[in-house]
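All remarks here apply to the structure that follows.
In this view, the complex is presented without one of its protein chains, the others remaining in place.
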Amino acid sequence: MDFNNIIFWLSNLGTLVFAISGFITAVNKKLDHFGAFVIAFVTGLGGGTLRDVLLNTDVAWIYDPINLYLVIIGVILAYFLKDRFSRLRKMLFLFDTIGISLFTIHGLQVAQKYDLNGFYLIIFGVITATFGGAIRDILCDEIPLIFRKEIYATACVAGAVAYLGFEAIGFSLVLKTILSCAIIIVIRTVAVIKNYSIPVLKEKV
Amino acid sequence: MDFNNIIFWLSNLGTLVFAISGFITAVNKKLDHFGAFVIAFVTGLGGGTLRDVLLNTDVAWIYDPINLYLVIIGVILAYFLKDRFSRLRKMLFLFDTIGISLFTIHGLQVAQKYDLNGFYLIIFGVITATFGGAIRDILCDEIPLIFRKEIYATACVAGAVAYLGFEAIGFSLVLKTILSCAIIIVIRTVAVIKNYSIPVLKEKV
Partner (left out) sequence: MDFNNIIFWLSNLGTLVFAISGFITAVNKKLDHFGAFVIAFVTGLGGGTLRDVLLNTDVAWIYDPINLYLVIIGVILAYFLKDRFSRLRKMLFLFDTIGISLFTIHGLQVAQKYDLNGFYLIIFGVITATFGGAIRDILCDEIPLIFRKEIYATACVAGAVAYLGFEAIGFSLVLKTILSCAIIIVIRTVAVIKNYSIPVLKEKV
């Protein structure tokens, strides 16, 4: 198994974990099975979908059924494991964090196929990693969590910037991918452990 | 008038009834005329629009003005009839149910132009039938009704699965369309009469 295959499967693991996270959110919102499936679907695939729609290209999951099957597997897993999730929470957090790191770098790499400058590459990496969860929250009638308290997006931006930096230095694909993913994982993990968020802007204007 | 023309006009009747349903929802939310028009528009055409955007093809209503005129007619009808809707509710429900059945099968048939497996055909059928109403609810700041209590989506899935089954058996276009639409209409009507929904998932996780 070469390195590209590893990225491919880790990214798929991200879809799986995001689908599980979406299903759990839907259950907490008392949605029915159909609603929970839709939420799992958009959480796992919504970020990549928005990226592809904006890039005016074919939406990845439509022509790569593995994505669809991963959501279905995620929903089945979540359904049968849902009573045990309080114990699984740390593992879910770990998978989720790995997922966003891979999604960020994968989204950036997809955008690199187009003639776009670095700002755009960062934006498409962050969109891929974060908008699945944002659409999940909109469908559940909440202000997206990512806009309110997590260091989530900042970690993605930092990782994407680092990736471009490593690329400018001339690091290999393997090295720049591993290092930038590691940066995202470390920032997010440390932030959550220290219960830190980027500051809410002053309310009074 | 051949069979394709009948599908075409029944599908258009679906757009019309969905536009009326959107307008009524907007009025109940105390939106103004512009807001009510937009809600009528997205309810009638939002599902097909999302389908076409995801398929990266031309959005149907942009190049087929009949859809647009049907929304306008629906809004005008809803405006003048809105005080009588309590009496018209059963008729609206009937039209609405016919509408989703036609939208499901029509959406599936549109997706068949692409090289997609059965899972996708079902998904695009359901998206076409249900996301107009879902976008309506998001714009009105509610969790989409379809995620919460109606048998709506399940009926669409059942009809789409049946269509593919009839196709595998070798039924004619006319027969498989009529039968699968009938399945959707019957499931939904029976479910509403018996006040049945697919169960809400347990809240405790």
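Just so it is clear, A and B label the chains in written order, and each chain counts residues from 1 on its own.
The criterion applied here is as follows: contacts are C-beta pairs under 8 Å (C-beta built on N, C-alpha and C of every residue); 3 or more make two chains touch, one makes a residue touch a chain.
On a predicted model such as this, the values are computed, not experimentally measured, just so you know.
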Candidate in contact with the missing chain, chosen from B:Leu31, B:Ile73, B:Leu116 or B:Leu179: B:Leu31
Residue, one of A:Ala78, A:Ile146, A:Leu164 or A:Ile187, that touches the chain absent here: A:Ile146
Omitted-chain contact residue, chosen from A:Leu116, A:Val161 or A:Leu179: A:Leu116
Absent-chain contact - pick from B:Leu10, B:Leu70 or B:Ile138: B:Ile138
Residue ranges of subunit B at the interface with the undisplayed chain: 26, 29-36, 38-39, 49, 53, 56-59, 62, 65, 68, 138-141
Residues of subunit A in contact with the chain not shown: 53-56, 114, 116-117, 119-120, 123, 134, 138, 141-144, 146-149, 152-154, 157, 197-203, 205
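One rule holds for everything that comes next: only the chains that are shown with their structure count from here on.
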Angular offset of subunit A relative to subunit B [C-alpha, multiple of 5 degrees]: 120
